[in-house]
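Only a single protein chain was left out; the remaining protein chains are all shown in position.
Now for subunit A:
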């Protein structure tokens, strides 16, 4: 082996193709893991379907929904809560990714990702994109089943116009999960996340009831709902499914996605983040 050269080693950086290869690899692995975990897919679908077929069907005649944007006519209650259930699928998927990252960190798999020479922000963003992609697959499977229940957008374009909203909300919930995964020290603590993040976010939102109705009952709760990012994800999806854009929700969901991702990147930064302070 030749060892005779005095030339200094020059940094070579990474090409765009190498970044693309890395992104594809991370998304591919996430998809493979998802396919191998059939229970995860089934449970991701069963949860919103139970809400749709039992809860919404039961309350259909009790809870009428007046004409509120984006709807230009009265809609059935199960049509109203569908965007909330879609957001719930994505929220649970984000938390599932968070659980998976905590598990991977405890088991050591996370190290494989973090010792990649590509920038850490890119690795985490790729992981986020991978998680959001899986959540979108789940949402379309749910929408397919809901279609048989006669829940559908006013035109078929709704299935396309909802996609950008799903991407953005999927990224926001994924980033939230990633941030939480950096803060959760042990797998056992994850149950606390269920109690203190998922359920309050879901119930204190416009997923189940229109905000004007909440305001009638409790102005304070309506305020909580209005500042809850989950509410804005629901409204972004609701408007997009009806072929419209809710600009306020777009700004809030986009801003929160950037904020949560930025915080997660800092938390996973080896020189600044929370991992630094952990022994082991």
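Basically, a contact is a pair of C-beta atoms (placed from the backbone, for glycine too) under 8 Å apart; a residue touches a chain by one contact, two chains touch by 3 or more; residues count from 1.
As a working rule, contacts and distances are computed from a predicted model.
**Q** So which of "XdhC family protein", "Xanthine dehydrogenase family protein subunit M", "ABC transporter ATP-binding protein" or "Electron transfer flavoprotein alpha subunit" is the UniProt name of the chain that got left out?
**A** Result for the unshown chain: "ABC transporter ATP-binding protein".
**Q** Have a look at A:112, A:155 or A:244 and name the one touching the chain we're not showing.
**A** A:112
**Q** Which positions on subunit A touch the chain that was left off?
**A** Within subunit A, the residues that touch the unshown chain are 1-9, 11-15, 17-19, 21-22, 24-26, 28-29, 32-33, 36-37, 107-109, 111-119, 123, 269-272, 275-280.
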